[in-house]
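Comments concern the structure below.
The complex appears here minus one protein chain, its other protein chains still in place.
Chain lettering (A and B) follows the sequence in which the chains are written, and residue indices restart at 1 in each chain.
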Amino acid sequence: MNHLTSWSDLSTDVWDACLERALWHRQNSAWSDAAAHKALGLVFFNPSLRTRTSMDVAAAQLGAHAVTLTPGNGTWGLETRDGVTMDGLEAEHVTEAFGVLSRYVDALGVRTFATLTDHRADRADQAFRAAVAASTVPVVNLESARWHPCQELGDAATVTETLGETRRKKLVLHWAPHPKPLPRAVPNSAVMMAARLGMEVIVARPPGFGLDADVLELAKKEASRTGGSVTESADSAGALSGANVVYAKAWSGTSVYDDPDHEATQRASHADWRIDVAKMSRTDRAAFMHCLPVRRNVVVTDGVLEDDRAAHVLQAEYRLHAQKAILEWVWGLEGSGFSVQGSPAG
Amino acid sequence: MNHLTSWSDLSTDVWDACLERALWHRQNSAWSDAAAHKALGLVFFNPSLRTRTSMDVAAAQLGAHAVTLTPGNGTWGLETRDGVTMDGLEAEHVTEAFGVLSRYVDALGVRTFATLTDHRADRADQAFRAAVAASTVPVVNLESARWHPCQELGDAATVTETLGETRRKKLVLHWAPHPKPLPRAVPNSAVMMAARLGMEVIVARPPGFGLDADVLELAKKEASRTGGSVTESADSAGALSGANVVYAKAWSGTSVYDDPDHEATQRASHADWRIDVAKMSRTDRAAFMHCLPVRRNVVVTDGVLEDDRAAHVLQAEYRLHAQKAILEWVWGLEGSGFSVQGSPAG
Partner (left out) sequence: MNHLTSWSDLSTDVWDACLERALWHRQNSAWSDAAAHKALGLVFFNPSLRTRTSMDVAAAQLGAHAVTLTPGNGTWGLETRDGVTMDGLEAEHVTEAFGVLSRYVDALGVRTFATLTDHRADRADQAFRAAVAASTVPVVNLESARWHPCQELGDAATVTETLGETRRKKLVLHWAPHPKPLPRAVPNSAVMMAARLGMEVIVARPPGFGLDADVLELAKKEASRTGGSVTESADSAGALSGANVVYAKAWSGTSVYDDPDHEATQRASHADWRIDVAKMSRTDRAAFMHCLPVRRNVVVTDGVLEDDRAAHVLQAEYRLHAQKAILEWVWGLEGSGFSVQGSPAG
């Protein structure tokens, strides 16, 4: 079954075909009946604006019918752990919920953010994988604890359209300040995306804000295939020098699970990592990227967002085109002019 | 007008035709334009996962357009009592709300759970009947204080598919423990459903958890028509012996309105009424049924839910097929291959 948990679980042929198709959809924005008589269930355990709107419209543009559910908000909360005695707040187990939803729809989209309190669960992408395990139809990850593959594909298309040739171009994934500790699904996916495009990737972040070692390992392995590179640096100015893309993102420090107070103090001490016009001037007229939502003048200043190199709205637009490509792949649509040889990785 | 408040208000011809049609829809799952250019309003005063998804998809599969509203959650609360001075929390009366919605849509679905605090209102199905009274289009009950007819029809189809011949087969409606007092719409509908199928029905529950006398009376009357029977028992083991179907359900004790603390204490004392593999082994390889959501290892153990005699997911699937049949009846759809002589009961 064509689940999309993480692009790393799939053959690069799938990625290549979906990326090409996302670029095609932006040029050929159109409605069709390709997915007529298909229903899509969208389950948001966490809030969403872009993803729920772009997924709903993506389905509609393909002729499919989407239903959006927000557990805990008009629907009860769902238990995701196995074997527990459910005498707490959750009224239903993910096993029943997704088993049943699979009888109503032809694919599911699921959003389950990282807890940032349970390291083991987050590392294992436990909640999202429980939803996949319980489903008998394809499941698309709409941002889990670990990955945000819809964002990743849309971002790749944005970089490709913006830069043209991406190989050996320099992308800085630049940590940014934020009043709250945020999950790492987006930075994880961003570093993988850039590695997949053969870019020179620098993850610039203060000490104590490194990404997980296994993600960096996976990205380095991908870069070695594509001729790119992945390095880390705590030197913002050095990293930005000559950059072609600055991808800003706030994420939590490595101590968030063990010592959240220390993490908050550390995070607050790096307000100067905010992206401003001065920082952007060090780059090679870099495109500015951010996944949104973004807190203006905390993460990045108004001036950067209003510059004509800002690509954050194009990024968001590409979510629609990328998700149309993903739905076509998930449903193996015939006649969509889109084919993939040998779907799942070995 | 073809309202569906309770199957007991309708001719058995309607029930028979809808049941046959629900079974047909499962075998012929398909999209059509049968209800094209019709809109359906779904109003949930209480949370829902299965009902809102299956109703939305049922409408879509028939070519209709559904709109879901959740009063109090993106919409204000609604007053359901007559003649009151509305200076409290509710900003709108059900009379205006349903009068107006009737101008926008071609049928309404309404969910209003039992209050469990106002016995008179619950007994009279006051909130649901107020919505019906205010509506000038057909209204479908999506679970009221007294009845859950969509569940009832789906359950009948599930039992029919699972057992084949249902007459004289033994169905135990088995009370189960739960951390909260729950309404009785589902057990009320389950006992009626089984009586309508000509089954030997035993309502097994601890002392103090009997169903309402008038519901049992109605079920016995129905059983006398179909050649079935309806009895009550406080002996779980005896009831389960030789059963063909075990329908587990938690519901509140009879003292819930007068003495909720006593009810809670009583309820907590019957944790051993939980359905487990040992209990199921007393039966004649009974199918296990539950309306969902179900609290695992409180109401029923993992082992029972994972056994191949568990029919709870099929039950949920049949909600979709049953509701397609109900919408076809409500709208009197021509050319649906589905006809009913003499709709409302005398």
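Methods note: a contact is a pair of C-beta atoms (placed from the backbone, for glycine too) under 8 Å apart; a residue touches a chain by one contact, two chains touch by 3 or more.
Fair warning: this is a prediction, and the values are worked out from it, not measured in the lab.
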{"item": "Listed residues A:145, A:159 or A:316, member touching the removed chain", "value": "A:316"}
{"item": "Hidden partner chain, touching residue among B:96, B:235 or B:259", "value": "B:96"}
{"item": "Residue touching the undisplayed chain, where the options are A:37, A:282 or A:295", "value": "A:295"}
{"item": "Footprint left on chain B by the chain that the document does not show", "value": "36-37, 39, 41, 65, 67, 69, 71, 73-76, 79, 83-87, 91-93, 95-97, 99-101, 103-105"}
{"item": "For chain A, the residues touching the chain missing from this view", "value": "30-31, 44, 47-50, 52-54, 56-57, 60-61, 70, 73, 179, 292-298, 302, 305, 312-313, 316-317, 320"}
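One rule holds for everything that comes next: only the chains that are shown with their structure count from here on.
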{"item": "Chain centre separation in whole Å, for chain B relative to chain A (CA means)", "value": "40"}
